[in-house]
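Sharing a structure with you now.
Of the protein chains in this complex, all but one are displayed in their positions.
Here the chain labels run A and B in written order, and each chain numbers its own residues starting at 1.
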Amino acid sequence: MTQDMIQTDLNSVLSHEEIQAIDAELAHVPYKSGAAIDALKIVQAKRGWVSDDCLIAIARYLQMSAEQLEGVATFYNLIYRRPVGEKVILFCDSVSCWISNSDGIKAKISDLLGIDYGGTTLDNRYTLLPVPCLGACDRAPVMMVGEDLVTHLDEARVQLLFGQTTEANKD
Amino acid sequence: MPTITIDGQTLEVNKGDNILEACLNAGLDLPYFCWHPAMGSIGSCRQCALVQYQNENDTHGRIVMGCMTSVTEGARFSLDAKNAVEFREAVVESLMLNHPHDCPVCAEGGECHLQDMTVMVGHRDRRYRGSKNTHRNQYLGPLIHHEMNRCITCYRCERFYRDYAGGTDLGAQASRDRLYFGRQQDGVLESEFSGNLVEVCPTGVFTDKPFLADFSRKWDLQSSPSICGGCGVGCNIAPGERYGRLKRIHNRYNHDINGYFICDRGRFGGGYVNSKRRINFAGLQGTDGSFAAINQEAALSKAQTWMQNARIAGIGSPRASLESNFLLQTWVGSDQFSAGFSDAEGSILNRQIEILQSTRAMNPSIKQMESADAILVLGEDLTNTAPRVALGLRQAVRNKSLAMAEQMGLPDWQDAAVRNLAQDALSPLIIVTSYSSRLDDIALHTLTLTPNEIAEFGCNIAARLQGKPAHNALIDEIAECLSGAKRPLIISGSSMLQGNIIESAAAVAEALCEHNANTMLSLCAPEANSVGAAMLSQATNLSLSNIVEGADDIDVLVVLENDLARRLDPASVKKLVESGTKIIALDVLENTTLDHSTLVLPAASFAESQGTLVNNEGRAQRFFSVFPPAHDRLPSWQWLLQLATCSGSSQLSALTHFDEVVDACAASRPIFANLSEVAPDRSFRDRGQKIPRQTHRYSGRTAVNAAVSVHEPQQPIDRETPLAFSMEGLNRDQPAALTPYVWSPGWNSNQSLHKFQAEVDGPLKGGSAGLRLLVSSTKGVQKLSLTTPVSEKSDLWQLVPVHCLHGSEELSRHTDEIAELAGDAFLTLSIATAKELDVDEGDRISVAGCGDTISLTVKIVERMAAGCAGYSIGFASTRELTTGAEVHLQRDIAWQPLKPSLIASDRDSMHIGGVNRHV
Partner (left out) sequence: MEKVLTRNIGPEQHTTNLAAYKANYGYRGLKKALTEMSPDDCQAAVKNSNLRGRGGAGFPTGMKWSFVPKGDACSPGHKYLVCNADEMEPGTFKDRLLMECDPHQLIEGMLLAAYTIGADIAYIFIRGEYLVAIQRLRDAIAECYANSYLGERILGSDFSLEMYVHPSAGRYICGEETALINALEGKRANPRAKPPFPQVSGLWGRPTIVNNVETLCNIPHIIDHGADWFKTLGVGEDSGTKLFGVSGKVNNPGCWELPMGTPIREIVEDHAGGMRDGFQLKGFLPGGGSTDFLVPEHLDLAMDYNVIGAAGSRMGTGTMIILDDRTCPVGMVLNLIRFFAQESCGFCTPCRDGLPWSRQVLEDIENGAGRAEDLETLAYQVKYIGAIGNTHCALAPGAMEPLQSAMKYFYDDFVQHIDAGHCPYHNGKGAL
């Protein structure tokens, strides 16, 4: 693929800011594919997920094949290759939270939001995903909602957080 | 050599080997999946487990992986220890959790390594009660079928495709028990070596798609040792036949040349053997131009009437066997014979032979090329002109990483570790070509020069090596890189039809030889027997244009397996046809020459005949018929013997059998003196029996034609070779040239190869196949003065030939799948030229000034020499274009883009639910 074409493709897919941020990462790796994970995270940061177009654009920018980058993207839990809601709920399903009834809390959340793991609410506000231990076991059960760590979960707390979104997501 | 103990048995093993290799060398059946002799170990499948003991008092030991454990003096192991046996069974049981029970409908069944290993470890009963994971399959093009559910996650496909062959569009995705090996989205696999996935995959994930559509089990195939006719490399192949159809081609191991891998042209390009365009009967052209089929006797008697007291000339062929060419030349006389090259190619190839016989440099096999530590490529796009050599260079550039590993005491088979250590460190490869090559990704430097400039550049390097200051930093760097190397390799060839490039390559090699006796020089030739045909050439031979010019004086012209329209310009063909000369053409497929012939004789293809081919390195190799020719087809050598007899010539009257032809050829010239030793003659017997072409489990031998006749025919008798069209006999340790297929008790897949190797990854027990006829000399290449015309600046573009793996070779392009991949003829332009001419990829461009004006599809490449445009050579619509011609280029204004249409295989992909998204 020719350099001109790369440039055109990139400009139509990746933003100037994204390319700048990727360039900053490239400054301290010995070869471009070394910044693959950083680049995926950069692109995901604003868009929420990495689309096929983005994946291919990043791959070209890093002089990798789409297959190579897809291999990396699909390996990691926090790279999303499907659209997600405005906030991702990372619900801890590991052992300390499980002992503290995380299964029950999760059922309650699913009930309130109308989604199971992997699902996105109809109003596109939340996507629910399981996450391994969040390292806050002394405050179990816990989850992250977007960037916030929410601890000491119980049904009341969950009701408070998600109660008002229930109606909007009833089928 | 260290001594180790395995289950009480003391073994001397090779220093530096791993235990798996040591076990296989000792004939012990240690199961494995992910390890591959050419790709080393990664320790992923955990199948080759055995127990290692600390010392003789240690009775417990611990499980280690054979492929990841080095042999050390005095080390003690057990294969039979209970926990090792149980563990190996547990691994297979785990692999079978998700593996479908679809062996009866799987193309791999009967030659499946997973089946073999499952039986070997004794796993039978399923305990797992869960459901199996399933995957969506991908459309991977017309050559490879994908069935991901069968995957056992050994990583071999990715490691071959990406790490070994440099392909980028296939790899591991996802993780845990959801691992997936495929492309990012549906599409044709890009690698020229994709077909090896079929043999690399230990089960049926990647299977041969054309074979699948016309399927037979391995045990039902009749095979023979054969040589690929796709290019001048001479890879060894094992074609398989049933019901008179060439079903598939597998790699046939040759330690020195192709090893375990062949290119896709070689594997899939044999489909033309089953083509509807094959010639089945002799044809006599009538006055209206149509052909009437006549039988062999009638054809010969017709020829006889023409040949009485006639002046007979012959045109040989670089794709016909040495024997056929020899017979034709001997019959008509060397002064009435043309080797069949185009004039330009003929002189280059003759010079090539001269250089290879006078150079002090070593003319390397691919195995030897893989040891190079600095490589200079002059003019060749190797992936398309000598594909297997290109694959070899991908291994050679890893020598730097192997050296780094050695320094750290890391064995070379520790594949992942060596790659992690070396990262992107590669031995230097410098590519000087007129346009992008498929090896550019591993090159230290790529230079884009016109053909003349390439030669000049080569000469400058040679001069610099001889001490002449270059005043050019790049030339200094390349010269130092080559002179600093232990085993420098210079590769060039005739593909650009530019003799001075070869001269310059020879000059570089010679200059290096002054100080380094390990210098290698390899020159690529275009066709399977180009070198052989050139070696047969004599000073008295005619050139093709001599023949055209003197056509009026020739009564009968015998054309051997040669489409002259590929060698002569259309005007010359016309002149020849109109001369009134009777043309007797022997060939396999319909072509332009046959269209204009008076008498057409149906020749057997490579799969139905035998002969010797001489490859790039001057190695003579014998191919043997896989099945007897059907209809009235005869091997060309037999037609020629009969024609010679008809003509009243006594030259060949003493010859009846193929072996006698070989002996006569051997006696004819000192260079062929050892020709009879290329392979055993027809009298060879192994323990009193011939070598069977059919497997011991060949089914329905006497009933296979029951649909035609219930009478059980006798098996065809092969009177010409030591092989039998039968299943009796041994296929075990005969000479390597006679190994039709690999199969060993318990090892039904191609992994049984190690039972045929003298040691793992070593030569076959039957020795090396083939015989080197060309040897280097001590005298050195005599320098020719180069004429480098100064190209004048003009608004004309110089045409350079672009070779295509799929499409440029004459016969393979008559295979449907190859034709599909070849696509339309095209013209390659640089980005700048495309801009200048206002054309984009896929547009059409008019080429004027070389025959009629033609319109070609534009392809844009990253590198294209200034003032040059590349045309796809070997395509029917570029036949009028000649290399070096200067042409006008202009956007084809009459052309309108068509609406996108689906090609056949895309429709398939839609059918299976694939989505073709634009990349």
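Keep this in mind: a contact is a pair of C-beta atoms (placed from the backbone, for glycine too) under 8 Å apart; a residue touches a chain by one contact, two chains touch by 3 or more.
Model, not experiment: these values are computed from the prediction.
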Revision key, fill the gap. Visible partners of the omitted chain are A, B
Revision key, fill the gap. In the whole complex, of A:S65, A:S100 or A:T121, the residue touching the missing chain would be A:S100
Check your understanding: Touching the left-out chain: which of B:C263, B:I279, B:M369 or B:A417?
Key -> B:A417
Study note, to complete from the structure: Given B:S94, B:N149, B:N472 or B:S668, the correct residue touching the omitted chain is B:S94
Review point. Among B:I6, B:L20 or B:A49, which residue is in touch with the absent chain?
Key: B:A49
Practice item. Spell out, residue by residue, where the missing chain touches subunit B. Key: 42-47, 49, 62-64, 68, 83, 86-87, 90-91, 94-95, 97-98, 127-130, 152-153, 155, 172, 174-179, 408, 410, 414, 416-417, 420-423, 425
Revision key, fill the gap. Absent-chain interface residues of subunit A come out as 28-30, 33-38, 40-41, 71-72, 75-79, 90, 93-96, 98-104, 131-140, 144, 147, 149
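Basically, only the chains that are shown with their structure count from here on.
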Practice item. Quick one: report the Å distance separating subunit A from subunit B, using the average Cα coordinate of each chain. Key: 47
**Study point:** subunit A partner contacts - residues on subunit B that touch it in the complex
**Key:** 162, 168-175, 180, 183-185, 423-424, 831, 860, 862, 917, 919
Point to revise | In the complex, subunit A residues that touch subunit B | key: 1-4, 30-31, 52, 55-56, 64-71, 74-75
